[in-house]
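In this view, the complex is presented without one of its protein chains, the others remaining in place.
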Amino acid sequence: MAIKGVLRPGFIQIRVLDMGEALVHYLDRIGLHQVSREADGRVYLKGWDEFDHHSIILREADSPGVDLMAFRVMDDAALTEFEMRVKDWGLSVEQVPAGEQPGVGRRIGFEIPSGHRIELYAEIARAEHHPPIVNPDVWHDLPHGMGATRFDHALLYGPHVDQVMHFFVEALDFSLAEQVMMPDGLLAIWLSCGNKAHDIAFVKHPEPGKLHHISFFLESWHDVGRAADIIARYNISLDIGPTRHGITRGQTIYFFDPSGNRNEVFAGGYTYYPDNPTRTWNEQELGKAIFYYEKALNERFLGVVT
Amino acid sequence: MAIKGVLRPGFIQIRVLDMGEALVHYLDRIGLHQVSREADGRVYLKGWDEFDHHSIILREADSPGVDLMAFRVMDDAALTEFEMRVKDWGLSVEQVPAGEQPGVGRRIGFEIPSGHRIELYAEIARAEHHPPIVNPDVWHDLPHGMGATRFDHALLYGPHVDQVMHFFVEALDFSLAEQVMMPDGLLAIWLSCGNKAHDIAFVKHPEPGKLHHISFFLESWHDVGRAADIIARYNISLDIGPTRHGITRGQTIYFFDPSGNRNEVFAGGYTYYPDNPTRTWNEQELGKAIFYYEKALNERFLGVVT
Amino acid sequence: MAIKGVLRPGFIQIRVLDMGEALVHYLDRIGLHQVSREADGRVYLKGWDEFDHHSIILREADSPGVDLMAFRVMDDAALTEFEMRVKDWGLSVEQVPAGEQPGVGRRIGFEIPSGHRIELYAEIARAEHHPPIVNPDVWHDLPHGMGATRFDHALLYGPHVDQVMHFFVEALDFSLAEQVMMPDGLLAIWLSCGNKAHDIAFVKHPEPGKLHHISFFLESWHDVGRAADIIARYNISLDIGPTRHGITRGQTIYFFDPSGNRNEVFAGGYTYYPDNPTRTWNEQELGKAIFYYEKALNERFLGVVT
Partner (left out) sequence: MAIKGVLRPGFIQIRVLDMGEALVHYLDRIGLHQVSREADGRVYLKGWDEFDHHSIILREADSPGVDLMAFRVMDDAALTEFEMRVKDWGLSVEQVPAGEQPGVGRRIGFEIPSGHRIELYAEIARAEHHPPIVNPDVWHDLPHGMGATRFDHALLYGPHVDQVMHFFVEALDFSLAEQVMMPDGLLAIWLSCGNKAHDIAFVKHPEPGKLHHISFFLESWHDVGRAADIIARYNISLDIGPTRHGITRGQTIYFFDPSGNRNEVFAGGYTYYPDNPTRTWNEQELGKAIFYYEKALNERFLGVVT
């Protein structure tokens, strides 16, 4: 395969304050499917267009936020190789045995300089309700709610964004698709492990380990509009949108889950290749970078993280 | 980078009967931009969202069809490695010196078992009118005509499709995203070198070296509809559409350039990963595979190639 | 009000062979809502964006087709005035007492020269599940299936289309928005009683009283595409589309209900005013008139009626 190493964002584990409210939000509104609820109370979800067992894990806790984000790598040999490269880069690596999450093989975990736990794994069971394979229809059941196709990426807030960039590029072979460069240095980075403009992104922030948003992919700007209607109809707390990002060109809307975790659903964006120049934004157009139409950041966007 | 080796379809050289008519078609209707016209009469074109110098070469000739399709590889080391792998796989390799096309470095060329000439290259100049890089607007000039963003892929007709599949997978690290398997064997294959469901595709056909269509990417189903309006308004010869492919899920319309070469503009389709199962179609649903709505092939689609 | 007299197509009564299959089709696929099933077996349906009690009546019978199409007029005075005008025009008028359909006041019925029964009425109850009125959300429940907003119009086949045109214009104050004029006379007419390009249409046909299709309005070309996906996924019998009509510019798809009655869902079309010139199509562009992209009629479109 021409794509090697890290394949994609695999799953993310999110803390929610009330599982019942969270499930109404993620299942009925965003349109995910529930895969299983395990004995420890964690609930596993997936988008209708994902083959893997799950991509979102909800864990009930006293505070919202992100526990970990995990990437799927090509195979176990790649996992072993990345383990060495992560250690060589200088991070401590923790082993997570197979089965800690249902259907998932052994994982390695480590804390990156921004204070987030990142994991890698090579094995995951195919979901029972996977997209059809033989004479496949476009979908088996008409997508419901916002029709989220998949967990797409996360934007994380924390310190040492420059080190994080070097780590992902040097140890995990990501590319730097876009960056915001301020007079005092790198403010934000968008990193890609494939043809998507971003698989994970970081913004510089004094407090480590914070979650800005998790993002789900929709098929069109039309679906972004329908998501906005759903947000309004069900009084979901809106952050901003529908709008477009200058960065990645994504057509987007931001809102909050009942626990205060920010969600994004988005469509569009360009096809990225690793030989593309890193698109660079500076302070003159920072507003346009984030919200292409409004050309200004709202305070929530910079300040509210979980 | 997590994408290595072959990056993408780079360019395709097409024969047209009348350069003037061809330019009206590809520039004004499909919405490409002219990069240069060289002394030998070849005209170089690109989509508005492409960084590379060109992606379409038009050559005036007595018969329509395809001269060659070329893929961009990561760097010169990769080119050298692929040269050995192609030879090891058993094909003869021809050297094309840098500068044979404006802005393009050295290429290697070889004829695959379907009778098509495929080339690889590592170096190409950045187009003068490339997408913006610093504080980049979504586009510099509002896309015109159908708004084709890029040359996306080609579907080629020829014999020995099974050997072609083995060649692309074994020598060039492509993945087999979808296939049509008939009782008498493999009829058609869709091959990917990245996250697109297809970068090149082949259908079994007795005559070697034939072109079924070249395809351009549009941003939305809405744009497919607008393309249909343009096709009708300017009396461009329609093949079929707007419709959807079962294969790749692309939302599509087919039509012919003034020389009889088939074109496609399409949008949508899923994000492909190399660990996805190969989606397989059989004779029971062959119609749905090709035209998901009509569920039947028109005779033109199977019989008319250039 | 500036709109007087005939307000809109109110309801249409259709014969179906199997009520169970018909309800799956009209409720789950097209996305209508069931209002009631009456003692005589008739089932009453409406679109999610309609205020009136019902707009579609299904009647189980041995053969498919249309029993009657009814228009809502402004008030009872208008109904009385139209009764006189219809009689003066030369048609016999039959009285239908209030309550023959649930929620509907007195109706007058008459057979027009094409052999179809047309009715007028002024009173109809507001549907229990009407669109919201006070601080109204865009919808109360997310539309399901194809998301049909309303019964929009019907196309009827029968003889004496020129007389029918005169009747609707002279007795009911309709406008002739578009027409197809062949060397041997008027082939087809599209008639409007408001700002829609058509509220009812007729094509010349030797057999009287035939139904070509009933049509439902969708909100966008995107929704036409989704309807096409639903048609393919559930193996609904497709006639043609997604395509566009030259006539009315509607973006459309045609298919058949399980009894063989043709349905259309469509979006778009221009805003019509009664001082607009009658758009006229002739035999040179008859194909483009009907199917703007294909530029040719399929035989089913001309021959299959119920």
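A, B and C are the chain letters, set down in written order, and residue numbers restart from 1 in every chain.
Convention: contacts are C-beta pairs under 8 Å (C-beta built on N, C-alpha and C of every residue); 3 or more make two chains touch, one makes a residue touch a chain.
None of the values given here were measured: they were computed from a predicted structure.
Trainee: Looking at B:Arg107, B:His222, B:Arg244 or B:Arg279, which makes contact with the chain not pictured?
Mentor: Considering all chains, including the one not shown, the answer is B:His222.
Trainee: Check the options C:Asp49, C:Glu83 or C:Glu111 and report the residue that touches the missing chain.
Mentor: Only one of C:Asp49, C:Glu83 or C:Glu111 touches the chain omitted from view, namely C:Asp49.
Trainee: One chain is left out of this view; which of A:Leu7, A:Val86, A:Ala188 or A:Ile231 touches it in the full complex?
Mentor: A:Ile231
Trainee: Among C:Ser92, C:Asn235 or C:Gln284, choose the residue that contacts the chain missing from this document, as touch is defined above.
Mentor: Considering the complete complex, C:Gln284 is the one touching the chain left out.
Trainee: Since one chain has been left out of the picture, which residues of subunit C touch it in the full complex?
Mentor: Against the left-out chain, subunit C lists 1-8, 49, 51, 72, 74, 131, 133-138, 150, 172-175, 192-196, 217, 219-222, 244, 246, 249, 268, 270-271, 273-282, 284-285, 288-289, 292.
Trainee: If the missing chain were put back, which residues of subunit A would it touch?
Mentor: Spelled out for subunit A, the touching residues are 221-222, 225, 228-229, 231-232, 238, 241-244, 251, 253, 288, 292-295.
Trainee: Suppose we count only contacts with the excluded chain; which residues of subunit B make the list?
Mentor: These residues touch the chain not displayed: 137-139, 142, 145, 220, 222, 229-230, 232-233.
Everything that follows uses one rule, which is that only the chains that are shown with their structure count from here on.
Trainee: Measuring from the mean C-alpha position of subunit B to the mean C-alpha position of subunit C, what distance in angstrom results?
Mentor: Roughly 44 Å separates the two chain centres.
Trainee: Distance-wise, how many Å sit between the C-alpha centres of subunit A and subunit C, to the nearest whole number?
Mentor: Whole-Å distance between the two chain centres: 47.
Trainee: For subunit A and subunit B, let me know how many angstrom lie between their CA-based centres, rounded off.
Mentor: Computed value for the inter-centroid distance: 31 Å.
Trainee: Mind pulling the residue numbers of subunit B that touch at least two other chains?
Mentor: In subunit B, 221-222, 244, 288, 292 touch at least two other chains.
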